[in-house]
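Data block below; observations after.
A selection of the complex's chains, in situ.
Each chain carries a letter (A and B) given by its place in the written order, and its residues are counted from 1.
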Amino acid sequence: VGWKGSPVFSKGGASFKVKGRIQYDAGLLRAPDSVMDRATGYSNELRRLRLGGEGQLGGGFGYKLEVELSDNKVDAVDTYISYERGKWLVTLGNQNQFQSLDELVGDTTGSVMERAAFTDAFGFERRLGLAVQYRSGIVLAQAGIFSDNIDALANSSDGPNGGDENNSYGIDGRIVLAPKFGDTQLHFGLSGHWRDLQRLAENPQRYRQRPFLHTVNSYFLNSGDIAATGENHYGVELAGSHGPLWWAGEGHWLRVRRPGLADPTFFGGYGEIGYVLTGETRSYKNGIFGGVKPANPVGNGNGGLGAWQVTLRYDYLDMNDRDIVGGTQKAYIAALVWTPVEYLRFNLNYAHINYTDAAILAGSRSNYGVNVLGWRAELDF
Amino acid sequence: VGWKGSPVFSKGGASFKVKGRIQYDAGLLRAPDSVMDRATGYSNELRRLRLGGEGQLGGGFGYKLEVELSDNKVDAVDTYISYERGKWLVTLGNQNQFQSLDELVGDTTGSVMERAAFTDAFGFERRLGLAVQYRSGIVLAQAGIFSDNIDALANSSDGPNGGDENNSYGIDGRIVLAPKFGDTQLHFGLSGHWRDLQRLAENPQRYRQRPFLHTVNSYFLNSGDIAATGENHYGVELAGSHGPLWWAGEGHWLRVRRPGLADPTFFGGYGEIGYVLTGETRSYKNGIFGGVKPANPVGNGNGGLGAWQVTLRYDYLDMNDRDIVGGTQKAYIAALVWTPVEYLRFNLNYAHINYTDAAILAGSRSNYGVNVLGWRAELDF
């Protein structure tokens, strides 16, 4: 019996662990008074609520089964069957498609409260599929074929945009080189993605983003409806860490394939620098950053204060191209995270976001700035 | 590894336990033939179905994560992060607001099948908030600030009555004195509550109650729509136990703040006396009653019959005040509860309820009586 927030039971090649997650968010959104959106001011919500389990069945076969229960509905998150043999790992089920470093980092181990604007705007989500990973030394290579998210495939929904008539599919790949020189961990990543919407093309696509605050349901950036048959997107990742310092940057280009019209390309990217004030090193494993395990947790009998970390991030998104005016954002984000004991964090974030061509008007202006303050309590085991 | 219906695992300051609950209810409602409500007669349902976990993370930090899955939907019940230090307990998340003794007693340890009429009628429910408790000797003091229930805050719902535009909040406090003289446990409680509906005021409030049977979806008492900006309510609690005997009584006043109109005040209260026929004492801890642990559980090899308890309760509710005619009830309730083994109970309840100004007419009469028989099987760990 081991322990990772909850007990890890093992017997021979088999193991089992219960998983759970709670995230409570609150925030303040300040926009120009002329913004007619009612979601300004204070808002709060249960951001995430998860329950599930993970384990091994023996012979290299394992699974993860985790459901998201917030917002009064049921969504499968990581819910897959896996097979590992030597350097190879095969995963079948609902999972991420190696979209980008920021998307793959866990939401309870991320450096800021909400991921880079492009990850939501470009519709990154878990989908049902088959993936293969190869890990050897500094190399991690990932590839897979995916259909759609299990909501969109739910048998009870019907019609072109869901259920049994949804025959969309995509192919995704990512390669990471992660050399380590002494105490310096480096990370270079490239990913490429191609998707054919098939029957989903009967309904338009839409790309949009909230103002770095999920408690708010207002999309200041919005491409509007785009009749599309598919998507190509690709990303570049550069990151690293040295002792308590880490840095990360990504660029991601999404091209929307339109029948008979020129294809617009949207771009998003961010750069961040972070530091663990209490001296710990942020973990890095399997091509992604993890969290910070406090060297002196609260209640260790030694006056432990837990781990404290700060991050500065610049988050850019441009959804203006060809005839599409989805708007742009330049966001300046500062985050303070306290990890009193492992598996528990408190998050305080501030952001100033400058918009151009915003979908929500401030009077007659579409170019203006908003300020956001967000805080979160989160627990994950 | 301890055991509380399910195993309790611990390691250092950390612990974990899976939680579950099943309640199956059935009932008979007999009303005058002239009552045109189709829910009379036999009805049955899965009353509650819960799954979750609770544990400690070390350093005084802990959590509870429990979801309610009956009625084809997902609701968070107690889902919070806690921090305990000495006499202080801080709780952040979805939880009760110390509304009243009867509301705080667990539904699987209560003396009767459904709580006092005022608890539902006045809209008691768990809400998202931050609470502080102080316990020392015979004193328990509780206070907190709360927004709304997590359903009403769900990000996917929008508009004035929910989602990101819901900025309602309230402040709640309760103080309990629980002196013990020899075998006699006493309980004196006072609670006060203030809530500002803010944007929720754009939609009217409604106060209503079922006839002591949740399988039935008919509200015999109903205030109708009331345009309101807030609520004040306060309650008095008197209770105690002596060996197998216990007693409890409460009064609760709810004042609805109306802009430009006189504020109506509704009153509810109950008095009960209970006795454990098999001689056990009903547990009392942290300002609330618990269940009865059988001294001779079924299957103990000794002819054990489990624990048997009876309760008589008078349950009064008056929602007539100012221009509001919500009706009144005088309910006479008798309950028999069998606890064959710990964590499992069978409940048989009878109630005769006299209504005045009922919202459901019996022909042209709004003053009449109904009879209710309810039974329940319930399991909780």
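We adopt the following convention: a contact is a pair of C-beta atoms (placed from the backbone, for glycine too) under 8 Å apart; a residue touches a chain by one contact, two chains touch by 3 or more.
Model, not experiment: these values are computed from the prediction.
A.B. asks: With 2 identical chains placed here, what is the total number of copies in the full complex of this structure file?
C.D. replies: Number of identical chains in the whole complex: 3.
Note that only the chains that are shown with their structure count from here on.
A.B. asks: Just the number, please: Cα centre separation of chain A and chain B in whole Å.
C.D. replies: About 39 Å, centre to centre.
A.B. asks: Report the residues of chain B in contact with chain A in the complex, numbered from low to high.
C.D. replies: It comes out as residues 9, 11, 13-14, 16, 18, 51-53, 55, 57-61, 63, 65, 67, 73-76, 79-81, 92-94, 128, 147, 150-151, 153-156, 158, 160, 163-167, 199.
A.B. asks: In the complex formed with chain B, which residues of chain A make contact?
C.D. replies: It comes out as residues 1, 3, 5-7, 18, 20, 22, 24, 38-39, 41-46, 49, 51, 69-74, 214-218, 297-300, 304, 340-344, 377, 379, 381.
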